[in-house]
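Only one protein chain is missing from this complex, and each of the others stays in its spot.
Our next item is chain A:
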Amino acid sequence: MRSSWTRPPGWVLLPALLGAAVVLLPVIGMLSRLDWAAIPELLTSESSLAALRLSLWASAAATVLCLLLGVPLALLLAAAAANPNRFRAAGLLRSLVLLPLVLPPVVGGLALLYTFGSQGLLSGALEFFGIRIAYTSVAVVLAMTFVSMPFLVISVETALRGLDRHLLEAATVDGASRTQVLRYMVLPLLSPALISGAVLAFARSLGEFGATLAFAGSMQGVTRTLPLEIYLQRETDPDAAMALSLLLIMVAVLVISLAYSRSRSTWQQ
């Protein structure tokens, strides 16, 4: 029954190939410009390594933050959407949470600056606690979390809506507490969505540029992530910029393929 659906009509082949070309051709164009012999040297420069290191750990930190805060948010949204009395509120909250998706990242960066900057909305409170965010790696993680959160919330909320509510209700009837249902039923059932959501959030964090540039600043080893380093190298050494772009693509492809192969095996279980 399902096999008839998974095989689309033949005519989709042409637009599908065009679609793939739109995404892949520019990448091929970039690869054709690479000076392959010089790549090892370009990639192992101190500034490149510092940027890669920062990008990787900051993206990982942002992904963890997205999971810790985004999953509860998705649970709340899905619950509200299932309740007819709160349906509208849920819709409004959802559109607000998804705002970073449509906001130009630079605007997001400015918004963060006006909130967490030294003259921002929370400057008094931050100063009181002696917390400094501007020009630190914390600002990088914050900018990444801001732009990546919607990806995780969407993945998880969509999956939550697809869960069998009767099954979960039956578990509650059998005496399981709500936390137990969440821990032993909902989260395991959600694991493919959690993985794909986390991967999307990580990939988006890795590519994050505008918000970081506008909010965090640019300092080697502290706030200059791989995309910022690429932007800077472009000024003087386009070859180095291309090599770094290749590195970014390789890391992203690696993470995405690893995660999807894992989530596929989860599906098959």
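Here is the rule we use: a contact is a pair of C-beta atoms (placed from the backbone, for glycine too) under 8 Å apart; a residue touches a chain by one contact, two chains touch by 3 or more; residues count from 1.
In the analysis below, contacts and distances are computed from a predicted model.
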Could you check which of "Sarcosine oxidase subunit delta family protein", "Glycerol-3-phosphate dehydrogenase", "DNA repair exonuclease SbcCD nuclease subunit" or "Molybdate ABC transporter substrate-binding protein" matches the UniProt name for the chain that's left out?
"Molybdate ABC transporter substrate-binding protein"
Any idea which of A:Leu113, A:Val147 or A:Leu226 touches the chain not displayed?
A:Leu113
Which is it among A:Ser32, A:Thr236 or A:Ser261 that touches the chain not included here?
A:Thr236
Touching the unshown chain, chain A contributes residues 113, 117-119, 134-135, 213, 217-220, 223-224, 228, 231-236, 238
